[in-house]
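Note that one protein chain of the assembly has been removed; the remaining protein chains are unaltered in position.
Note that the chains are named A, B and C in the order they appear, and that numbering of residues resets to 1 at the start of each chain.
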Amino acid sequence: MDATIAERPSGAGSPPAIKPTRRRSLRSRIASCWLHLVLIPVGLLWISPLAWIVLTSLKTKIEVFDPEAGFLPAALNFANYPATLAVAPFGTYLINSILVTGSILIGQLITITLAAYAFARMEFPFKKILFTLFLLQVMFPIYAIFLTNFVTLHEFGLINTLPAMIVPFVASGYGTFMLRQSFRQVPAELSDAARLDGCGHLEILWHVFLPLVQPTLIAFTIISVVTHWNDYMWPLLVTNSDDVRTLPIGLGLLAKSDSGADWTRLMAGTTIVVSPLLLFFVIFQRRFIDSFMHTGVK
Amino acid sequence: MSQRFARARRKEALLAYAFLFPSFLFLATFTYWPIIRSFWFSLHDVVLGDPEIFWMGAENYMRVLDDALFWKVLANTAFYTLTTIPISILAALLLAVALDRKLRGMAIYRSAFFYPVMIPSVAAGMVWVFLYAPGYGPINAALGAIGLPHLDWLYDSDLALSAIVIMSAWKYSGYFMLILLAALKLVPSDLYEAARLDGVSGVQRLLHITIPLISPTLYFVVVIGILHSYQVFDYVYVMTQGGPADSTNVLTYYIYQNGFQYQDIGYASTVANTLLVFMLGLIGLVALTLGRRVHYLGEK
Amino acid sequence: MATVTLRDICKSYGKSETVTNVNLTVEDREFMVLVGPSGCGKSTTLRMIAGLEEITSGQLLIDGVDVTDLPPQRRDIAMVFQSYALYPHMTAYHNMAFGLLKTSKLTKTQVDARIREAAEILNITDLLGRRPKELSGGERQRVAIGRALVRQPKVFLFDEPLSNLDAKLRNHMRGELKRLHRDLGLSIIYVTHDQIEAMTLGTRVAMMSKGRLQQVDRPMDIYLNPANTFVAGFIGSPEMALIACRSDQRGTIRHNAFRSAVELKADNLPNDVLFGVRPEEVSFSRTAGMAQGKVEQSELIGAEALVQVRLGDELMMVRCQVSDAPQPGSDVGLDFDLSRARLFHAGTGQAINLVRE
């Protein structure tokens, strides 16, 4: 992998080999100005819902719908935040969200790593048929079969437990596929070398393959965490009590009341839920993109 | 073939099966078994909460064929999928091409386009309910400002589904953009330089170099897009409950209604089975049309 | 150090056989080169010796011990790969230590001592803290060799180790390898498709084609007395000319371009034979010569010239001093060095034993 990546022609990341002349830099400066001119309004448009979320979370209830009140809150009113946290046990929800998302991720990483390695590097009867079966899951994610899965979980007595939100997602055909592609890019000689160095399959997987496909693991982690952190439908169906509920359900509580949404608190809640992810992304976005670059999904 | 050869092969196969077992256990329980079971349910009268079930044969399938709402729901689902995916991928591609360079504030732009992915769908749906509000909603205010007539968006059965499509594009473009951005970085820059020397214009470079070279990623993104289109449930559930006049009712929501609201598991399973067929058809179509045109870098 | 014995080794995938009945003994401290065109089965053979491929049938002995069914790490061998196969996420030091720690019971200090020693020999002590990405091709090569050296195995296996280097570095590393073999007294099995490497490095060369061993001999013996037309064609550059001739039982070889029949002593010659001559075994005759040819073109390569001559319907190369090179288009007489000439069976390609005086 090292050899293949290192020798790849580098894209925008590398500094130009020739020192740019003055004329060229002027041209590129004009081009980037032009780009900013287009991107700034589009970016503002994109970001306006977020601005609205944050501003609304700082308004009073009456201000939200008062046509005279204007876009900005009259005074910064932070009372919505404690009020939101008081509506439901958001602390418990947060812990549950972390437990559920984390357990799914760990479970998935274990199952997909093993399965992807078997599909990428081992020979066994019915390999093609089994791989097709795995891909089947990519086509039929749980939302197409949630009904029967609900019944199944019911029979296991898992309704209204944390595992109910975890177990249906532990296997991932999609993750297996993604990781298999990456594993196949690891040069065969590396695993040969590891065998000579005394490694069995599990050790090769652990010492050689996993360190090398780190970017794919990160990319998959992003996809998985974002999906399950925000999932609303499934936790809604399989949980009853505050003990096991997750953050989106807490937001739903504020959103789905019969007399209209509780806007200020809903937006405060949204801000609370989104901020950690957002901050994380802003800091690591380069890393994320690099991860996607190396995923074998090309 | 020698004995020991067969033995070693068997050992490796056993280990491979051991590696596949954890995945397979969960897949069998939560994918294959439900598919089989869903078919079995569809042949019965099954009611949520009632242990008794009755054989119905093909009656549920007859009901589906006869159910005008089902066909409307199917059409809605097809419309949603076939508009959301192209629109968000096109937007993602343009954004990715624009952002694939060194530029001041790039991190901010990328974050600005990606953050909707991280907003929980419940909250996102609610925010857009506000944005779409008829009198005071910012979108109508903006339309008014540039001299366009106000629209009723979610209150108009001709517009409501399109409104959800637009918000979905806002929600997913950034996600696809990130994946495409990564793919763009792998396109060798000498190809662009060669094209530039040949006097190929920017748009042509996009059409004839960029798109063919990242076509495997585009294909991947299309498949991901189809999978994510299931999440439309959350928006329908939060924003419109399928209305007005069933114009935003989609298959997942319809299954939910039948199974959980009406407790009619048998019928809901029947609809779910048609959804499976629909998905299979759609992915098959994509594989046959787009999948064949994919150019793999470095592959013959 | 040790001997390696291959007995009737075969490798088949499903029905197709890629290696057939290979019998070979590599002596202690020998530098055995497996050479052949790509796809000839030489790498597969090496990988079977390493234990990376199952041996379909046959027996493999190292130092007299049957290791046919042993996993790679228990065969006491080490291998250097074509792409070096260094772990990208480990430093040079850890690359060398990794296998040693896993396969031996050495303590960390002992391992460290071995690594230092090997690094000293290979002149890479300064590079130990770097990762493969930060090393040049030649440096990576040395680390890969170092990784094998520290193991102190009975046998070293090299799989085309120089083919990723540029020409100059390749020459240099060839010398290094020769030195290592000589100084440390290693037993080496070395796979290459490059005949020059084979000729210069090997104490013996095993020539393979189509999954079969064609000839095993010292480099000069292979060069001078190839066992068949395949070996004759593969070794030597430019390659040996094979001139289709007719012969009678007594050893009289005739060809249209020959002024007179060439007399060679052999028993039971077939009617159709191939007369094999290397470019340096022909000279331009000042007189009429043994054969008559016409010069097609000549290439100057430094001190020597390679001249292409047409003999009837066939072309052959002649190596000569630049000053002796005739003008293209001129008719020339040729003399063959009959003491080195060889005959091959035109049908089977096998060499025919000649009775030499």
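Of note:
Basically, a contact is a pair of C-beta atoms (placed from the backbone, for glycine too) under 8 Å apart; a residue touches a chain by one contact, two chains touch by 3 or more.
Here is the rule we use: contacts and distances are computed from a predicted model.
Going by its UniProt record, the hidden chain of the complex is named "Carbohydrate ABC transporter substrate-binding protein (CUT1 family)" among "Oxaloacetate decarboxylase beta chain", "Succinate dehydrogenase subunit C", "Na(+)/H(+) antiporter subunit E" or "Carbohydrate ABC transporter substrate-binding protein (CUT1 family)".
Displayed chains that the missing chain touches over the full complex: A, B (touch as defined at the top).
Touch with the chain omitted from the figure is made, among B:Phe24, B:Phe130 or B:Trp170, by B:Phe130.
Of the listed positions A:Val167, A:Val186 or A:Met267, the one in contact with the omitted chain in the full complex is A:Val167. Interface note for the absent chain: among B:Phe79, B:Tyr155 or B:Phe278, the touching residue is B:Tyr155. Seen from subunit A, the chain kept out of the figure touches residues 61-62, 64-69, 86-88, 99, 103, 151, 154-163, 166-167, 236, 240-244, 252-263, 265. Where subunit B meets the omitted chain, the residues involved are 29, 45-54, 69, 129-130, 133-136, 144, 149-150, 152, 154-158, 239-241, 243-246, 257, 260-264.
Heads up, the rule we're going with is that only the chains that are shown with their structure count from here on.
When C-beta pairs in contact are tallied for each pair of chains, A-B comes out on top. A comparison of C-alpha centroids places A closest to the centre of the full protein. Seen from the Cα centre of subunit A, the chain whose own Cα centre is farthest off is C.
A separation of 55 Å divides the Cα centre of subunit A from that of subunit C. For subunit B, residues touching at least two other chains, in rising order: 9.
In subunit A, no residue touches at least two other chains. For subunit A in complex with subunit C, the residues that touch the partner chain are 1-3, 6, 187, 189-190, 192-199, 203, 207-208, 211-212.
Of all residues in subunit C, only 47, 50-52, 71-73, 77-79, 81-83, 85-89, 98-99, 102-103, 132-133 touch subunit A in the complex they form. Across the complex, subunit B is touched by residues 8-13, 32, 35-36, 38-39, 42-43, 46-50, 52-53, 65, 67, 110-112, 114-115, 117-118, 122-125, 127, 130, 133-134, 136-152, 167-168, 170-174, 176, 201, 226, 229-230, 232-233, 237, 247-248, 251-252, 255-256, 261, 263, 266-267, 269-270, 273-274, 277-278, 281-282, 285-286, 288-295, 297-298 of subunit A.
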